[in-house]
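Have a look at the structure below, then the notes.
Yeah, one chain of the complex is gone here, protein chain that is, but the others are all in their spots.
Chain nomenclature is as follows: A, B and C, assigned in order of appearance, with residue numbering initiated at 1 for each chain independently.
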Amino acid sequence: MSEFGLFNYWVVMLLMMIGFYIVIAQGNLVKKLIGLTLFQTSVFIMYISLGKIEGATAPILIEGVTLYSNPLPHVLILTAIVVGIATTALGLALVVRIKESYGTVEEDEIHAKDESC
Amino acid sequence: MFTVAAAAVLVAMILALARAFAGPTLYDRILAVNVFGTKTVLLIAIVGFLMGRPEFLDIVMVYALMNFITVIGILRFFEYAAESESADETIKER
Amino acid sequence: MTILTTYISWTFLVLGGFLCISGAVGLLRFPDFFTRMHAASVTDTLATALIILGLLLQTDAWMVQVKLVMVLVFVLLTSPTASHALAKAALHGGLKPQLKIARGSNKAGQQSEAEA
Partner (left out) sequence: MNMETVINMVLLSLLVVTAIAIVRIKDLFAAAMLAGIYGLLSASFFVMMDAVDVAFTEASVGAGISTLLMLTTLAMTGRFEKISGNYRPRLALVLVALTGALLIYGTLDMPAFGTAAAPVHEHVAPRYLNDSYAEIGIPNAVTSVLASYRGFDTFGEVVVIFTAGIGVLALLMRAEKPTPRTQTPTASMHEHMVLRIVAKMLIPLILLFGLYVQFHGEYGPGGGFQAGVIFASAFFLYSMLFGLSEARKVVNHVVVQILAALGVLLYGSVGIVSLMNGKNFLDYSALSADAVHGQHLGILAIELGVGITVTTVMIIIFFAFSGRNQIEGEKD
């Protein structure tokens, strides 16, 4: 798999930037959260790629295998995923409340309403 | 031989993804997502054999399960959303 | 594992792979939603069954075999059900099958129910 070189990380950066772009350039709050999820997932991909060792196997120990991938990133990301969904849920809850108070989830409309108050 | 099967599944995944992008109606997309999910199930099962550690088939179960639940969820909430919007808007999409 | 089971398993895998691709081509190329659904759901179920059977013949570990059978049962239950629900929802949602192909789409519904 060494043909990969750094290509893997570059793809991750690309994904991360796409997520970033959605977060800063698009006005819909739900879309922003989707972008945030993309960003988050690309970070996960980054960590997991770091843990991979060429020719190794999953870190569940069995007889006769000596080369395992690094389990540490797996642990970090496993918990991060579940925490990620919990925080995303919190964000979505906020969006729902914003929709109820402002009647919209578009960023510019919310700003306009804020200023007119 | 796993290679052939894996390649076939990959091609099918790409085609299904193309349909998911193309649309035209939301139902087409749901169908494509469903097909894509089943193909992922197959891909992971085959990859387990390809990498020589087929004992991780639990993951495949989760994929199949989540695929089903997602499709049901989409249908359910799409109905909710369709109710609140005007009826003809749900059919005419881009 | 004997030569015979190896060949049978290969046949299953290749056949399953072929069905995967043909179903996906149908999904992409057919003219309206219900025909696409027909192409996708029917081949989907059969291809999954074939590939999993092919994999089943490749292993001797009973735990792996049990899990594969579980996956197979699960997919055979859920996949046609999901297709059925989707077709029904589409029909309720106001999507009408193209009249010339209407018979084909009915068949898709029946078949996926029969498989369930």
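To be clear about the criterion, a contact is a pair of C-beta atoms (placed from the backbone, for glycine too) under 8 Å apart; a residue touches a chain by one contact, two chains touch by 3 or more.
Bear in mind that the values here come from a model prediction, so they are computed numbers and not experimental data.
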item: Touch partners, limited to displayed chains, of the chain removed from view; value: A, B, C
item: Footprint left on chain B by the chain that the document does not show; value: 2-3, 6-7, 10, 13-14, 17, 20-21, 23, 26, 29-30, 33, 36-37, 40, 43-44, 47-48, 50-51, 55-56, 58-59, 61-63, 65-70, 72-81, 83-85, 93-94
item: Contact set of chain A toward the excluded chain (per top definition); value: 1-11, 13-22, 24-31, 33-35, 37-38, 41, 44-45, 48-54, 56-62, 67-75, 77-90, 92-97, 99-100, 105-106, 108-109
item: Interface residues of chain C (partner: the chain not displayed); value: 74, 77-78, 81, 84-85, 88-89, 92, 113, 116
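The rule is short, and it goes like this: only the chains that are shown with their structure count from here on.
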item: Chain-level touch network, classified as line, ring, star, complete or other; value: line
item: Chain closest to the middle, measuring from C-alpha centroids that were averaged per chain; value: B
item: Chain at maximum distance from chain C, centres defined as averaged CA atoms; value: A
item: Geometric centre distance via CA averages, chain B-chain A, whole Å; value: 20
item: Distance from chain C to chain B - Cα centre to Cα centre, in angstrom; value: 12
item: Per-residue overlap in chain A, given as positions that touch at least 2 other chains; value: none
item: For chain C, residues contacting two or more additional chains; value: none
item: Touch list for chain B against partner chain C, complex; value: 1-2, 4-5, 7-9, 11-16, 18-19, 22, 25, 27-28, 30-32, 34-35, 38-39, 41-42, 45-46, 49, 54-55, 57-58, 60-61, 64-65, 67-68, 71-72, 75, 78-79, 82, 87-88, 90-91
item: Residues of chain C defined as touching chain B within the complex; value: 9-10, 13-14, 16-18, 20-21, 23-25, 27-28, 33, 36-37, 40-41, 44, 47-48, 51-52, 54-55, 58-59, 61, 63-64, 67-68, 70-71, 74-75, 78-79, 81-83, 85-86, 89-90, 93-95
item: Chain B-touching residues of chain A, taken from the complex the two chains share; value: 57-58
